[in-house]
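The full complex has more chains than appear here; those shown keep their coordinates.
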Amino acid sequence: MIGGGAGAFIGQVHRQAAALAGGIDLVAGAFSRDPASNEETGSACGLAPQRVYPGWQALLESESQLDAQQRINLLAIVTPNHLHAPITAAALRAGIHVFCEKPAALSSTETRDLAQLLGTVDARYGLAHTYQGYPMVWQARHMVAAGEIGRVRKLYVEYPQGWLSDDLAGQGNKQATWRGDPQLAGQGGCIGDIGTHAFSLAEFVSGQRIERLCAHLGTHVAGRVLDDDCSMLFLTDQGASGVLLASQVCAGEENALTIRIYGDKGGLEWRQEEPNSLIHRPLDQPMRVLRAGANHSWLCDEALQRIRLPAGHPEGYLEAMANLYSDFAQAITGSPSAAAALPGIETGMRGMAFIEAALASHASEAKWTALASSEGAQR
Amino acid sequence: MIGGGAGAFIGQVHRQAAALAGGIDLVAGAFSRDPASNEETGSACGLAPQRVYPGWQALLESESQLDAQQRINLLAIVTPNHLHAPITAAALRAGIHVFCEKPAALSSTETRDLAQLLGTVDARYGLAHTYQGYPMVWQARHMVAAGEIGRVRKLYVEYPQGWLSDDLAGQGNKQATWRGDPQLAGQGGCIGDIGTHAFSLAEFVSGQRIERLCAHLGTHVAGRVLDDDCSMLFLTDQGASGVLLASQVCAGEENALTIRIYGDKGGLEWRQEEPNSLIHRPLDQPMRVLRAGANHSWLCDEALQRIRLPAGHPEGYLEAMANLYSDFAQAITGSPSAAAALPGIETGMRGMAFIEAALASHASEAKWTALASSEGAQR
Amino acid sequence: MIGGGAGAFIGQVHRQAAALAGGIDLVAGAFSRDPASNEETGSACGLAPQRVYPGWQALLESESQLDAQQRINLLAIVTPNHLHAPITAAALRAGIHVFCEKPAALSSTETRDLAQLLGTVDARYGLAHTYQGYPMVWQARHMVAAGEIGRVRKLYVEYPQGWLSDDLAGQGNKQATWRGDPQLAGQGGCIGDIGTHAFSLAEFVSGQRIERLCAHLGTHVAGRVLDDDCSMLFLTDQGASGVLLASQVCAGEENALTIRIYGDKGGLEWRQEEPNSLIHRPLDQPMRVLRAGANHSWLCDEALQRIRLPAGHPEGYLEAMANLYSDFAQAITGSPSAAAALPGIETGMRGMAFIEAALASHASEAKWTALASSEGAQR
């Protein structure tokens, strides 16, 4: 693991998720440029001291020289955004599989370079779009694909948070600080941090591609450079339209990612804060609530494979991330279905196209801005 | 009452709401152009047969000739939209107070004419924006005005319905038929029918005026002429921004009008389908749920005046409409606060400006379209 | 109307519900023994001064001497409990239909006397078990009777309130004062005031009769004489068992009457505070939420007849009470189905048997106490 020292959020998440997934041992790390923090995290994780490295280059260099049996074969990258691409490239070149926090890189160009590199190496790549690990998200995707809501007309996806309502960066909050620095986070603030989650979820569940959008971004706190809020209209390649909003200044909101999708035969609604329920509103019938449960035979296989417990035993965010790790572990060992399930470089390219289109749209007087197209399918 | 014969929806609502409000007797009506339906409704309402008129002109003409004691002094207009303005004008000229279903008229021009007429007659005018009769909407408005959520940054208002997912008009549904005919409904379909409710609610709760918007409209059912769906970004006169969506093709949705408003100190959320709760999320404190209840001393006066029952005895849509009737009855008898509380011609002008701007924006390549300004305050 | 002066709760409810029901005019009343309050209420209700009577005897005496066309033909009794039986008896003897707040009387003996009297007079009797006016309660009853949840095994019914957590009577609250006085309220406090609502709802929805119970009552506030809290186990005549609890010291609770009923094929849940939803949990299928809506063709006739508005336009407590008034008005004019639907003296006798059994059980060391049986069916 690279990144994830004291004060980091997502590093802990990855470590716990990997433990929960099973079959993955954390054996080496470069957690922080601060030697004390680095050592402390390494020790807390039970690593051998010689495998707690001062930096990512040292880690890759040393590990590459170990026996194939001994050295890491999977690298989790949980650093601030600007390091994602260079570390990914170096690891892939060393033949090490990479599981990277989103975004894949800081720009479409960087991401495309990674995609090209991936075509030339014998290593797999996964992108941590956690919300695609939730079973009921898979259930929603399945129902849409199976035509249970008919032809899709409307997509509403939103991701309101409130934690940046105040100037946390000014108060020294580590999470807020790097996310607010374009050198570290990239050109998108909220649009990159959580807007991409909403975007990817919309494409994932609908099976459609957002082609054009009209965005308005905002920056609401004095001293903040990047956007902390965005709203947009969009049109898809299959004739649906919708709204996406993401904000980090919705005071009091926690992490209320929500998707609603309506077709001519019904609608679906999923809320991340109550992730074990999927609301299905069939046209002209009573609404139903599909609940996650390993014993619920009416759920689709993709959902059931991602549920650990009988209904009524709530699973959450770590379990969703653990599902991505499981998929990745299986993908590495050769399962094509697990590989297909995992968000990868295509998702990364879509996300960068989205961020860049949103920024361009915000700066434009024209109503619609097209997303750069990439060739492959969404994943 | 004019309009509201068999098969109509809102006529029944007005009659029940007026009965609930008390102090208002239905004594005359022209409910339908179909004589049988007209008679039947009149008889069901217990009217004297001679006061069940074949049309609105006959009603106004005959009633005007009755004694001041006997004749109607308040006219409720619940016809399809195209008749709102002509009947309103005729009644006002006859010195009869008018309580009219929204919209006030079919265009800004017609509405402005009514506004001017109102300046010259001795009669009051009220517009049935039902949702402004809900106590917890008043509570939300009060809290925003009192600064309890700080400076407003974001406004999200939505109104998803699903009842026009199919071609109901083609199936003979009376409600769907006239709403789909531009001659009867005006140029806006969904944008006029429910978009204006969402718009008015946003302005009412926030105390801000929407100045510019960027709209995308849709028509999803073959044979339908008017829009059945709209989404827009908007900017207010006080620097807030937001999203408004209204749709009648969100299959399975009922009447899910919802407003969320966020300031730098907290947020509020109100859902029409659970109207007795107002969620308050103060920044950096636990969320609170304010519940309607005549015994809840912590609510504002405007809310308490509109609550009939102790907490836990749910009130609903008819009670909200009855609150408008109560306000109107009191406004007629000279209460300035009731008059101030009632949505009137200014609300009507704002609504028409909104519809026309949304239609113009949809047709435009430019991102932002300004709303025509009117002079007075919102009401 | 007798009772319901200033400071009363249920009188206002009855007046508004009757207005909402339509076809019922309030023309005479004796609202309060306090002449000023009596006059004020009469005037506020728009009564002719000569028909605002100083007491119930005066009302009945004077009205009886009026023409059949003019005099009241329906009397609503909304006094404290001790007057229910004497006024009912006198009105029935005068040939006036009676719609009475619950309880029917202060004892089983008094209630049985009323039942016998009813067999001898040409007047109808209704008992205001408001919760039986809710459409989704009828839907639940229908589904149980139709076997949709199979053979009933468990019944849980609860009615927590919190408004008597403090000594409101000591603080001069009129509602709390008479309810705490055995001379006025009867021997049951909470058990009589709201326990009977829970009991009647359980019998109404299940179609079963509670035969034996085991009760524990409590009185939690210094100076209070009657119980303010009760819990009990019970067994029904058809082999189901269950729990009933009612309390007025559940601090912070509003009016959270809830029933859950489980059979061998599924379960149902209805909550009064969200009365427009009925949760249905079929065994081994996803849960469903049945929502009230005049347009929801899948609801049973009894429910649809009691719904005024399309789905998503919430109806509440006043509408439920208005449904009872509508049933009563129709019962008077000869509708057998409306008469059958209305809670009447049999419900009153069941309620008294329940209160008396609960009090006896609380005083007993034995586990089970039988309810006195009455002959007829529940209603």
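Labels for the chains are A, B and C, by order of writing; each one numbers its residues from 1.
The rule we apply is simple: contacts are C-beta pairs under 8 Å (C-beta built on N, C-alpha and C of every residue); 3 or more make two chains touch, one makes a residue touch a chain.
Small disclaimer: the values here were computed from a predicted structure and weren't measured.
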item: Copy count of the single sequence across the entire complex, 3 present; value: 4
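We adopt the following convention: only the chains that are shown with their structure count from here on.
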item: Distance between the centres, which are taken as Cα means, of chain B and chain A, whole angstrom; value: 42
item: Chain A-chain C separation of Cα centroids, rounded to whole Å; value: 55
item: Distance from chain C to chain B - Cα centre to Cα centre, in angstrom; value: 35
item: In chain B, residues with contacts to at least two other chains; value: 253
item: Residues of chain A defined as touching chain B within the complex; value: 149-150, 153-154, 156, 158, 160, 162, 165-166, 214, 216, 218, 220, 229, 231-233, 235, 241-243, 245, 247, 249-253, 260, 262-267, 280-283, 287, 364-367
item: Residue numbers on chain B that touch chain C, as the complex places them; value: 9, 12-13, 15-16, 19-20, 22-23, 46, 161, 163, 253-256, 272-276, 291, 293, 295, 308-319
item: Residue ranges of chain A touching chain C (in the complex, touch as defined); value: 280, 284-291, 296-298
